[in-house]
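One chain of protein is taken out of this complex; the other chains stay put.
Take a look at chain A:
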Amino acid sequence: MTDILMPALSPTMEEGTLTKWHIKAGDTVKAGDVIAEIETDKATMEVEAVDEGEVAEILVAEGSEGVKVNTPIARLKGEGGGAAPAPQQAAPQASGDPEKTAPEAAAPEPEGEGPAPVTPKAELKDPEVPAGAKLVKTTVRDALRDAMAEEMRRDESVFLMGEEVAQYQGAYKVSRELLQEFGDRRVVDTPITEYGFAGLGVGASMAGLKPIVEFMTFNFAMQAIDHIINSAAKTLYMSGGQIRCPIVFRGPNGAAARVAAQHSQDYSAWYAQIPGLKVIAPYDAADAKGLLKAAIRDPNPVVFLEHEMMYGVEFDVPDVEDWIVPIGKAKVRREGGDVTITAHSRMVGLALKAAEELAAQGIEAEVVDLRTLRPLDHETILESVKKTNRLVSVEEGWGPMGVGAEICARVVEHAFDYLDAPPLRVHQEDVPMPYAANLEALSLPSVEKIVQAVKKVTYVQD
């Protein structure tokens, strides 16, 4: 005998009305036959037989209301032999009530940083610069280029694609001369089609290649954000660990000069919220090179946020083989005991300038360059705040729900008793980027704004 059970016909259905029977005792049914009509919380639906056999008995009469899901409504004489056993009720819950699906056993408690897997496990250290190693003045642009070239020489599966990366030599000349060295198989000019080529890149990474997808700017990546998040970031998880997406999405992010609202936006907080992504935003050339090399080697999707206004700035880059900077490690750029300033990307430069001005006024600021936003190295931030007892966060993006908001929350959560003043955030004003030069300047963080914020948290009167 096989019982036919009252089915749930929507994710929320718990009971329904059995409006009509199409079968009666003595009928023979086979799989696919419509046997009944049931009114759910959404609509009237037909029910098809799955099991085969002769109807032995109708257990719930036509017209019955409030029939609970999984109540036996009819009984079949099984056909025996290879007949499938009726599935036994073994679900942890009968209906699709999402409230009930939360695991009862306590999930492993993530350590402060959030999900456990994004907490850096081993002690991460920058490579030692050997005594006598040459320091070479290099622009951020060339450091990025060198990183790509070195990794492409090292690994056949690495290739670069994007708009104007090949023949034009890069819209910002970051890919200069790569076409000449690697050819058009590995340096691929794409049509202007961000959604499409981001998706194509992710597909290639699923097949085991290691694409570097250049966005001319991250403003245009908004058209591709579905693939960055839905296709790249989530696939390892959704596949139970089977499918990796070793891909780097890189390009300039943040405010350029006088290009107004649609071409000036900082996406740091957008991407840094997504589990499955790593998000990097370097400041100087050494980090740009070392972190991009690390990003290309990383088996996970990495969003690598550069800054147009930094491309032409020169810094020292150690002339050592394989300069790799670890992902997930912040860097204390300046030590000080009075206040902690956190910043990333171009804002690190402003923070350092502010620190100099403050030093002249007797305030010693410690500047923490975040470098990686996900996983965020909150240990380094906390260590600094525990020493200085004050925090100012600086970011180029908007304040609400931003990187600074996250840092403040973590500091309040983990170092509340160490704080001598409420933490402050310096960020872009809460408006789209204006075009007019004066308004643009007013909208952005500045050295002066950072100095003022520091004075506020240190209770220094002007």
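The rule is simple: contacts are C-beta pairs under 8 Å (C-beta built on N, C-alpha and C of every residue); 3 or more make two chains touch, one makes a residue touch a chain; residues count from 1.
FYI, contacts and distances are computed from a predicted model.
Undergrad: One chain is missing here; what is its name in UniProt, given the choices "Pyruvate dehydrogenase E1 component subunit alpha", "Outer membrane cobalamin receptor", "ABC transporter permease" or "ATP synthase subunit c"?
TA: From the choices "Pyruvate dehydrogenase E1 component subunit alpha", "Outer membrane cobalamin receptor", "ABC transporter permease" or "ATP synthase subunit c", the unshown chain carries the UniProt name "Pyruvate dehydrogenase E1 component subunit alpha".
Undergrad: For the chain that's not shown, point to the residue among A:G26, A:G132 or A:P191 touching it.
TA: Touching the chain that is not displayed is residue A:P191.
Undergrad: Touch as defined at the start, partner being the missing chain; which of A:A56, A:V129, A:M222 or A:I243 qualifies?
TA: Final answer for the missing-chain contact: A:I243.
Undergrad: Please output the residues of chain A touching the missing chain, sorted low to high.
TA: Chain A touches the missing chain through residues 5-11, 13, 31-32, 40, 42-45, 47-48, 50, 69-70, 81-85, 87-96, 101, 103, 105-108, 110, 115-118, 159, 185, 190-191, 193, 195-209, 226-227, 230-231, 235-244, 275-276, 278, 297-300.
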